[in-house]
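Heads up, one of the protein chains got dropped from this complex, but the rest are sitting where they should.
A and B are the chain letters, set down in written order, and residue numbers restart from 1 in every chain.
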Amino acid sequence: MKKKNFIRKTISFTLAAACMVFTFTGCGDKKEDGTLTFTNVSYDPTREFYAAYNELFAEHYKEETGKEIELVQSHGGSGSQARSVIEGNDADVVTLALAHDITAIEEAGLIEEGWIDEFDKNSSPYTSTIVFLVHSGNEKGINDWDDLTKEGVEIITPDPKSSGGACWNFLAAWQYAKEKFGGDETQMKDFVAQIYDNVLVMDSGARGATTTFVENGQGDVLIAWENEALLTLEEYPGEYELVTPSISILAEPSVAIVDENADKNGTQEIAKDYLEYLYTEDAQRLAGENFYRPSDETILNEFADTFDLSVNLCTIDDFGGWDQAYQDFFADDAIFDEIYSK
Amino acid sequence: MKKKSIIPGFGLSMGITVAMLSLIILIPLASVLAYSFRLSGGEFLDLMTRPNVVQSFVTSIGCALAAAVINCVFGVILAWVLVRYDFPGKRLMDGMIELPFALPTAVAGITLTKMYSDTGFLGRAFEKIGIEIAYTKIGIVIAMIFIGIPFVVRAIQPVLEKLSPSYEEAALMLGASRLTVFWKIIFPEIRPALLTGFGLALARGIGEYGSVIYISGNSEKNGTQVVSYIIMQKLNSGNVDYEGAAAIALVLLIISFLMLFLINIIQHIASRRTNA
Partner (left out) sequence: MKQNSQKIVQWILIGISVIFFLLMLVLPLFEVIYRALKDGLESYGRALTASNTLSALKVTLIATVIAVIVNTIFGVIASWLVTKFDFRGKNVLSTLIDIPFSISPVIAGLAYIMTFGRTGWAKPLIDGINDALGTDIALVFSVPAVVLATIFVTFPFISREIIPVLYAEGRDEEEAAAMMGASGFTIFRKITFPHIKWGLLYGIILCAARAFGEFGAVYAVSKARGKTFTLPLEIDALYMAGSADSITQAFAVSSLLVGMALVMLILKSIVEYRGKMKDKE
C-alpha cells in the first residue's frame, strides 16, 4: 500500500510542478496587446549606452506610433556576437565593434551588400580610441607607449586572438612603433614584443580585462577603450587616472540592419528608424555622456573636456583595412604569434 | 556472454534509450565530428602540434591530474572521517560535499578568483609567503580541486560504509601497523571506487571551462591557457575557425570517452566480482 502511495505522490508532484511551470511560461509569452519585440545584438562595452538609448528610443517610438516596444539587448565579445547572428541569433540590428564583424554576417548572406553606406559616416554613429588607465598618482610614470616597455611595468590587456578590442590595442602600439622607428620592421617587432612581455594577465575579452585590473587589482596599467576607461573613472572616483598616448587608433564601431531577420520579423522600418535615430542630437549627446565620441563634430566639441581631442589618431585604413590587418597580424603564425611566442 | 533474459521489456527499453541517447547526445556530437573532418590529415596534425595547442593540453591534463591526485588524498580522508567518526557538524559537512555540483561554475570561478587574487584575503595571505595563486597554474589546480572533490568522496563513501571495521580491528590486534592495515586491507577494497572517482574528477577537470577561466589568467607565456579556452579562442577570434575548434573539441572528447570507458570496464569487473 505504502509503495503505491509513494508512486502516486511522486507522479502528482511532478504533474503539479509541470503545470505550474507551464502556466508560468504562459503569462510571460507573446503579449496580446501587440507589443513588438526588437533585438539589438551589440558588443561588450556598449551595455550602459544602449540601456540608456533604448529608453530614449522607446519614448520616441511611442510618440511616433503610440505603441510600446520591447527592446532586447545582447552583449558579448564582438566576434562571438557576430558568430551568434550567423548561427541563428535572431537579431534585427547589429551594433558591433568592427566593420569586419558585420562583413562576416554579410558574407553569410544575412545582410545586404552596401550596408556601410546605408547610414551616415560609414554607418558609425560614434567612435572611440585606445587609452591607458593607471592607478591614481601614476607611480610608474606611464605617459606614452615607450613607458610600457620599461622593466617591471605590469600590463593588463585582453587576448587579440579572442577579442576584437585587443586587436585595436595591438595596432595602436604598432602604429606608435612605426612612427618611432621609421618603419623598420625588426625594431618595431622588438618594441611591441617588449610591451607584450610585460603583459601580466590576458583575459579573453575587454570587459574581463577591466574587471581584472579594477576589481581584482592586478597590474599597473590597463590598455583600454577610452569609453571603458572613462566609465571606470566615473565609477571609482579618485582611484584611477586616464593617460592618453601621443598616438592612438580611431575605432569606428559600425551598425547595420540584419536584413534577413528584419524582413522575416517585419521590423525593417523600425530597424531603420532605430539606427537613424542614433544620429539625432539627443542620441549623439547620450553617446557622449556614455563616453563614446559622437560622430557629429559640433556635439563632439561640446565634450572637449571629456575627450582629449588633440591625440593623433590613425585609422584601420592605415593598415590596409581590417581584413588585411587581421591576416597580417592576428591570423595563426602572423606577427602577433611571432612576437608573443618568442 | 549473451544470455537471454526472461525479464520483459528489453526491446522497448533498448529502443527508448538508444533513441533519446541519439537525439540528445550522439547526433549533436556527431556534428562536431563532421566539422573536424573538414580538416585534412596534415592540417589536423599541424593544428595539434601548434605550441599553444600542445601547451593547453599539457596544462589541462597536468593540472587535472594534480587536482585529481590531491582530491584522491583528501577524498579518502573526508570519506573516511564521514563514515567512521562522529563529531559535531558531521551531517552538515556530509550534506555540503555536493556543493560544487550545485554551485554554478561561473560563480565558483568568480568567487575563487576574488578570494585568491591579491585583493582577496587568502590571496594576500599567500602572497606574504611568496606564493601567487590567482593567474597561475596553482589557481587552475585549486579550481579543479573544487569541482572534482564530490566525485571522489561520493565514489568511496558507499564502499567504506559496507566495509566492516572488524577486519581492521583484527589486524590491529594481531599487531599490524596502522599504515599496513590501510594499504593491505582498506585500500584494496576502495581501489575500484577510488579509480572511478579519480577518473570522473580527472575527466571533469580536463574539460572544465567556467570555473577555471576567471582564475587562470589565460596567458600563453605562463602556460595558463586550458583546452576549453583555446576552443573558445578559435570561435571568438576575428576569423572564426569552426574546424579548428571542432578538431580540438574532438580530441578532448576522445580523451574523456576513453577515460570513462576505462572506468565503466573497471566498474563492470568489480560488480561481477561482488555478484559472484
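Everything below uses one rule, namely that contacts are C-beta pairs under 8 Å (C-beta built on N, C-alpha and C of every residue); 3 or more make two chains touch, one makes a residue touch a chain.
Computed from a predicted model, the values in this text were never measured in an experiment.
Visitor: One chain isn't displayed here. Which of the visible ones does it touch?
Guide: Missing chain, whole complex, touching shown chains: A, B.
Visitor: Considering the complete complex, identify which of B:145, B:160 or B:190 is in touch with the unshown chain.
Guide: Of all options in B:145, B:160 or B:190, contact with the hidden chain holds for B:145.
Visitor: Across the whole complex, list the residues on chain A that are touched by the chain not included here.
Guide: 3, 6-7, 10, 14, 17-18, 21, 24-25, 28, 37, 39, 41, 44, 47-48, 72-76, 81, 84, 86-90, 108, 207-208, 210-211, 214-215, 228, 231-232, 235-236
Visitor: In the complete complex, which positions of chain B touch the hidden chain?
Guide: Considering the whole complex, chain B reaches the absent chain at 1-3, 5-10, 12-14, 16-18, 20-21, 24-29, 31-32, 34-35, 74, 77-78, 80-82, 85, 87, 89, 91, 93-108, 110-112, 114-115, 120, 122, 145-146, 149, 158, 172, 178, 200, 203-204, 206-210, 227-228, 231-232, 235, 242, 245-246, 249, 252-253, 256-257, 259-261, 264-265, 268, 271, 274-275.
In this section, only the chains that are shown with their structure count from here on.
Visitor: Using mean C-alpha positions as chain centres, tell me how far chain A is from chain B in Å, no decimals.
Guide: Taking the mean C-alpha position of each chain, the two centres sit 35 Å apart.
Visitor: Could you pull out which chain A residues touch chain B in their complex?
Guide: 77, 79-80, 83, 98, 100-101, 104, 159, 161-164, 167, 197, 199-205, 208, 215-218, 322, 326, 330-332, 340-341
Visitor: How about chain B: which of its residues touch chain A in the complex?
Guide: Contact set of chain B toward chain A: 50-52, 113-114, 117-120, 134-135, 213-214, 217-221, 229, 232-233, 235-240.
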